[in-house]
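Here the complex is missing a single protein chain, while all its other protein chains stay put.
Chain naming follows the written order as A, B, C and D, and within any one chain the residues start at number 1.
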Amino acid sequence: MTVELLLGVALGGALLTYVLGKISPGLRNAFALLNALALVVMISLLYGQSFERALPLGFLGLELSVRMNMLSWFFAVTILGIGLLSVIYSLVYMRNKERLDYYYATLLFINASMLGTVVAGDLLSFFVFWEMMSWSTYLLISLRGGSKAIFAGIKYIVMSLIGSLTMLVAIVSLYVSFDTLSITELAGHVQSTTMGQALFVLVLFSVTFVIINALWPFHTWLPDAHAEAVSPFSAILSAVLVRKGLYGLYLLMYAMLGFSMLGKLAWGALSYSNVLAWIGAITIVFAAFRALMQNDSKRILAWSTVGQGGYMVLGVSVATNLGMAGGTFHILNHCIYIALLFFVAGAIEYRTGGIRDLDSLGGLIKRMPVAFVGGLVGICGLIGVPLTNGFVSKWLIYKSLVLEGRPFLAFAAFLGTWGTILYGYKFIHNIFLGQLPDRFRDVKGIPFTMAVPIVILTVLIFLFGVLPGIPLSVVDQVGTYLGFESLNVSIWGIPSETGTLNVVNLLAALAVAGFIVWLVLRAIGRSVSVDQDDTYAAGAAIPSGKYHYTVGFYSPLYRIVGPYVRDFVDAFFLKIAGWTGSVCGVTRKIYTGFVGNYVMYIILFLAALIFVQIAWSPW
Amino acid sequence: MVSPVLLIAVPLGLAFLVPLISLVSRRAAMLVPVVACLFNLVVAITLMPGVLDQPVVEKIGGFPPPFCINLYAGPVGVLFAALIALAGLGIAVYAMAYIRTGPVDRYHLLYLLLLVGATGVVLTGDVFNLFVFFEILCISSYALVAYMGNKSGLEASVKYLIQGAVGSGLLLMGIGLLYGQFGTLNMADIANRMGSVNQVSVFVPLALIISGLGVEAAIFPLNAWLPDAHSSAPSSISAILSGIAIEVGLYAMVRMIFTVFGATSILMFMVFLGALTLLLGELCAFAQSNVKRMLAYSSIGQIGLILFALAMATSYSVAGGLFQLLSHTLSKALLFLAAGYMIYRSGSMEISSLHGMGKRMPLTSLAFTIGAFSLVGLPPFVGFPSKFLIVRAALARQQSIFTILLGFVLLGTLIEGAYFFRVVQAIYFKKGSGETGRSYAPAVALVSMFIFAALIIFVGIYPQPVADAVGSAATELLDRAEYVRSVLQ
Amino acid sequence: MSFLESYAYYVGAFGLILIGLLVILVKRNLIKIIIGLSILDTGVNLFLISVGYLASGTAPIFSREGIDSGSMVDPVPQALVLTAIVIGVAVLALALGLAVRLYQNYGTLDMRKIKELKW
Amino acid sequence: MHVVWLFLYPIVALVVGVLFLGLSRKVMARMHWRYGPPILQPVIDIIRLFSQRSASHGRLFDLGIVLSLAGSLIIVLFLPFGDVAPLSGSGGLLVILYMMLLGPLGIALSAGESANPNASIGISRKLMLAIGYELPLLLVLLAFMSRYNTISIVEVVRLQRATGWSIASFPLVVSGVAYLLILPAILAIRPFELVQAPQEISSGPMVEYGGSYLALAKVQHALSMFIGISLSVNLLFGGASHPLIFLLKMLVILMLGLFVNAAFPRLRIEQAIRYLWRWPSLIGLVGLVLAVVIGR
Partner (left out) sequence: MRIFLSLVVLAVIAVGIGKTLMEIPFGEDTTNVGGYYIQSGRDDTGAANIVTSVVVGYRAFDTLGEVTVLFVAAVGLGAVLAVGSASGRRRDVEPASLVLYTGCRFLFPLILLFGAYIFIHGHLTPGGGFQGGAIVASAFLLVYLGCRGRRIRHGWSKATESLGGLVFVGLGLLGLTAAGHFFLSNYLPKGTVNHLFSAGIIPIIYVAIGFKVGAELAGVIDDLVEESE
């Protein structure tokens, strides 16, 4: 099983899907599904392999190569796994929509190019796949149409273009210096480079990866893009696409520059990893409060994606094996629960006729129990409630932060979690709990194929929460590959000197306690089931279906923090865009339309040349 | 033995034949450019392997070089000739369907003569001959811009003509001053004698020639005619003007600076000028709501980028610049062709009227998208390798000034990306207000667009042959002594 | 030889060139601008011819045997001027043709008023 | 012994918590110059409630309350009670922080399933209040963790034996003050009794609970009070080597809290958050900075 074949299947599948779609939609769907499934199977066959191979096709005298190792495998698996689920989900979700050939083909193409970025063995093919990923994503973000989606698309692609341009400069700068772009070879060379260049490259790369990872202050594209994309694609965006930025950071910091270089780059306390960590911390807190202010189900999730990225960066930048494991594991966890949550939000949207406004939903728990369970579990994972997967990774991150003596960063992380709790509950409450509005009386449950991914992901969240050792062993191998000391992972958790985590004990205790309480409730208490609206109101009648307390759920908090958590970065960027527009408007005025002026420009140019030469004779 | 003079003589002969043909059938004239371009393409490709090793110096009339006009078919010349033939072919095929009104035979005749002029400019080794072919190029483009006979076309044409005529006046003055000082018109001969005269007095002709050629090359601030002319001309002509004409002007300028004058000291100024042209072009393009005008301003920006790369005058940068030139020709031609039929169908050049075109004309829209992506420099399209080469060249200079300028250049690219993506979105994702039925462009036009799109993707994925060609072309442009030697030997 | 004597042609030629440019720069009427172009052309042609001038030279034609070839003026500028004149005529003809059509469309030849295309 | 405590300890905590509830009612009454109910009144109430019929709004309604109570019970296991700390080896402060979430979350889910707006209001207040006091609390806890360089609460207690009570040692005294300032909010007593606020929103989340549900909710409430006080004792006052001494310390803190409870009127939620984010946070920040700067 080779990576070339994998890439070939992925890219070819994308194109073939489009062609088949012109023949028959059913064939197209089947093929897309089959293709995604085949890719998952293939990548799982590649587990544990490690090799690097040159591609037959060079580019401008550069050798291109692909490689496979634990790091690549880890990311590839998330990409292809979520890709498969997303395709399954799309089968029903996207039914009866327009441009499905285009949708499936682009979706698979994005997956293929993401796969390409992680298996690329040299920076050029990395860049090429990266760009393909960027523009194909742009093509899909605006699929829904409408001014918001279009604006989101343009915002995304401009930010992404900034990122890829800086990355191009960085890559070429490396190429100019070392005459190779193979990641492994560069790793050897970079050690010998000058501080100045290392910093130059580091900063430029970081801008790219921070942009795509949507960290503050380059997060602004994400909330729009993720909220406006169609839900299966939002899941891909949030779960795997933005995490390509982390993959890049891994490559940059550990596979290429290495610790010694990073250490040398420090200037007092102002080291690279500190800056990165603080960016992560700011992102966490800011995103948490921004998410709190949102009233759109997908926008909440989008902001949470921003914030969770901050956790991962925190973990990565701490650069201990614990932190690294935490960060890496969090990538996997986030990928699972955010995909789940987007699927749930999409299902709600699908059944309620496109409603994402949290103020107008409510009480859907009885109507869509699967969605509710998925949503609740997903939110628990997001918060990091013990016994869900998010808990383990967050615990690792916190612990490494505390042990490394970074209490302020830890503070930001904790505070962000509390923000998460607030908006997570709001998500659950406003959609599923409370009164069921009358117009949703006849809402049906989730269709089967949409429920499948939701169930799978729900199960995974529990599985990884209770038996974190399974994914952690992979994560640990990633860490080892990057040069970290191996963690002593057992299937139950991570033992260590100060503060062990044993999830199974927790589970057992909770199960026993819960069982006892439940017994007490069942055995002693006698209860009758009553209707949801049959409530106590001190004698006053509560109007049915109209008295759902959701609007302004946290309004006192908004009043306090609202003025401070405006997205001023976004406003700033938009202002810059506005300025650019007006500068353009002014610039074009030099073309006045009067031909005499134009001739004057020519003569002026000539005269200026001559004058300068006569006066100073520089030429 | 294929002679490079065939590249000029045969199309010219065919052009002279057109009036005779059109006496028989007006429509038959439209096949002539296609035949001529095919012929040129074959000849150029046949010549290519040979000239990569050893440039062919064709002595017209058979006199020894300083005394005759010689053609210099080096890698640059043949590469350009091939490019002109290729782009010319694609656009000629397109025009077979696109040009339906007016004196069709004259359109095709002028079009062919424009290509002849361009080919002559890139092949000639004589400054005055360059001027003559340049005038052929210019005059035919003045006439073609006004071809539609509408208000804007005429206005643009007149403005173009006035500026162009002033430019060629300056150019001729410069050539006259050169002749006065050196007593010869052969480029190699002038280059050879360049050191023998006072450098200061060479500067004025240089300034005159830069200004004169700069008008056609559309460098800032000499480019005011371009947005008018390119936006008002028929789309096929916009394509050839953007794709070939200004590039040829730029080539002529660079050839003058590099080979004839060897003026290395002014190159830094040209680098700045290139960056400035790029930024201003992109800024103006960003503010446009007229799609063709936007494309025209984008051409200014691209010319700035090419100039930026060429003026850095390292083998990397010149190769990058030439590659960029090629990719711009392909992409911009494709963009104008695609935009041409979209405008034709929607009846307006406003971007807002292109809404929903993705559904009405899917293939044309796809072509536009490919062109736009390529122009922005996204892989796997042809714009990427050229951008890569230019960035590499700028960074290889290892000077912070170039790095900073590169920053501005990339800023320009960013702005370019912004407005192109805006249009692509408008085409695909905005709801059109008018008709929604499918209306494909004619098959001939689609074929021509397909040629360009396929080339864009193919060269983007496998740029090596082109990179080799532009590499040796760069060597030729930079190696002044070799040029002189091979002509005067 | 006084300055004017030795440089009379140059002064005249560049006088014409500068006048031509000035006309193009300051006049608004298209016809006048075209006249300016024409003056510019004439100046350039005059300049070219004067570059090849040889004091008390003869035309480079061997109309009979025994003409001193050393006193002949340079033939090349004459050939160039021939070409330049033709090119000038070509541009002039096209410009006038366009002017006619422009007037039919806009009803004016004032270039300040003919600026639908701008920005 | 370990295993026995594992089951005994929660029960002890439960009893203590319920008794504290009764005690506080009695003390409060005395402060108001009333006679007050008997100390065992809550016990009686709970037993009575179990015997009543109750209404359930659905499975989540049941599940939430179970989750809430079970979660609280487990936290107890993580907190050292004198030398008793059955599960402290399986987590530490971080786990406790997280587990403290389960209680409110369970109640919130459960109450949310009913369509009673009062419940929703209560929950929203609860969550807002939580983020209000979590901010200073996190600063305080981090100061402790940095100072002692551990995330295990057992370690914290052990280290205090060597260095004396945290509240009496220099850098941590600042954090200690901050902690005491937010303790009423953690215990949800006046002036922060705005989640239940019986007069305003009919006991908030509890409004739909009757019978056994209300009993369980009351038990959970008692437990969370126990947890809050126990945490303070462990962190600030050196824990204890014996459960009885520990109880004594807890009692003292409870009394302190009751005085505050009696002395202040209820705040509005905004006022509460503003208060919590102003002085306690500032002091907590200073404490954390000191703890970091002075080092271990």
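One rule holds for everything that comes next: a residue touches a chain if its C-beta (ideal position, glycine included) is under 8 Å from a C-beta of that chain, and two chains touch if they have at least 3 such contacts.
Owing to the predicted nature of the structure, the values given are computational and were not obtained by experimental measurement.
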item: Touched by the hidden chain, restricted to displayed chains; value: A, B, C
item: Hidden partner chain, touching residue among B:L109, B:A156, B:L330 or B:V376; value: B:L109
item: Residue of B:A85, B:L185 or B:V484 touching the missing chain in the full complex; value: B:L185
item: Option from B:N40, B:N129 or B:S448 whose C-beta touches the chain left out; value: B:N129
item: Chain C residues that touch the omitted chain in the full complex; value: 6-7, 9-10, 14, 18, 21-22, 25-26, 50-55, 59-64, 69, 72, 74-80, 82-83, 85-87, 89-91, 93-94, 96-98, 100-101, 104
item: Interface with the undisplayed chain - residues on chain B; value: 1, 3, 5-6, 9-10, 12-13, 15-20, 22-23, 58-63, 66-69, 101-103, 106-107, 109-110, 113, 116-117, 120, 124, 126, 128-129, 132-133, 135-136, 139-140, 142-144, 146-149, 154, 157, 173, 177, 179-186, 189, 197-198, 200-201, 203-205, 207
item: Chain A residues touching the omitted chain (full complex); value: 596, 600, 603-604, 606-607, 610-611, 613-614
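Rule of thumb we're sticking to: only the chains that are shown with their structure count from here on.
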item: Between A-B and A-D, the pair with more C-beta contacts; value: A-D
item: Rounded Å distance, chain B centre to chain C centre (Cα mean); value: 28
item: Between chain C and chain D, centroid-to-centroid distance (C-alpha), Å; value: 99
item: Sites on chain B at which at least two other chains make contact; value: 158-159, 162, 166, 227, 284, 287
item: Residues of chain C whose C-beta touches two or more other chains; value: 21, 24, 33, 115-117, 119
item: Category of the chain touch graph - line, ring, star, complete, other; value: other
item: Partner chain A, residues of chain C touching it in the complex; value: 21, 24-28, 33, 111-112, 115-119
item: Contact footprint of chain D on chain A as seen in their complex; value: 363, 365-366, 372, 376, 383-386, 391, 395, 398-399, 402-403, 405, 407-408, 410-411, 414-415, 418-419, 421-422, 425, 428-429, 432-436, 498-502, 505-506, 509-510, 513-514, 516-518, 520-521, 524-538, 542, 547-550, 553-554, 556-557, 559-560
item: Touching residues (chain side chain B, partner chain A) in the complex; value: 158-159, 162-163, 166-167, 170, 200, 203-204, 206-208, 210-211, 214-215, 221-222, 224-225, 227, 263, 265-266, 269, 280, 283-284, 286-288, 297, 373, 376, 378-380, 384-385, 387-389, 391-392, 395-396, 398, 406, 410, 413-415, 417-418, 421-422, 425, 428-431, 461-464, 467
